[in-house]
Every structure is written in C-alpha cells, then in structure tokens.
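Could you have a look at this structure, given as structure tokens, before my questions?
A protein chain is absent from this complex, but the other protein chains hold their places.
Right, subunit A next:
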Amino acid sequence: MGSLLDDWPSYDPHNFSQLRPADSSAQSSKLTPVTYRPTHNKTLPPPDQVISTEARNILLRHFYQKSEEKFRPKRAASDHLTPEHSCKQPRYAYADEADVF
C-alpha cells in the first residue's frame, strides 16, 4: 500500500515517506484482492432483456392503475374480504403498455 502512494506528486516530498514498508513486494502481493468468480448463473439477466425508461410518466401510471382497480370486477358483497383501498396492490405489467408508446 505504501508503494502505491510513493510515486504520486505531493507538495512535500516527505509526505507518505514513512509509510514505505520494509518489504514492499510481499506486501503488495498479499493485498491484491482475489477476483470474484460466480459459481452459478441464477442471477444472469435474460438474454433479450433491454432496460429502458418507462415512457409514461408516474402520474399517468397512477391514473391508469386506479382506473384498472375500479374496473376490476368486484366480488359479491358476501365475500368482501379485502378493504377497497388496501395498501398492497398486485403489480401490473407495464412493459407491454410501454411498447405502444
């Protein structure tokens, strides 16, 4: 580590001089980080994945989401288990709508 900082320019040539270790080559090899190699491919993205910005802005997405909630066929009054405005809503796939625009 000390050898890395040795060669950098500095106002004062005495700066970082005391950090120089006795055996610089052994130190530097010990501190070289090992490259990480993954042992599985579960986290690989699908080969045809394209990341792009959602074309519709968030306000419009909320309007569409709320209207879809309202037009979802309601269950009969007897088995009204969940409240109308629950916090957790299943996410709808917006990707296919984004293609249209």
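Quick note on the criterion: contacts are C-beta pairs under 8 Å (C-beta built on N, C-alpha and C of every residue); 3 or more make two chains touch, one makes a residue touch a chain; residues count from 1.
By definition in this document, contacts and distances are computed from a predicted model.
Look at the chain that isn't drawn here: its UniProt entry, checked against "Light-mediated development protein DET1", "Serine/threonine-protein phosphatase with EF-hands", "Cytochrome c oxidase subunit NDUFA4" or "Putative LOB domain protein 4", names it "Light-mediated development protein DET1". The omitted chain makes contact with subunit A at the following residues, 56-60, 62-64, 66-67, 70-77, 101.
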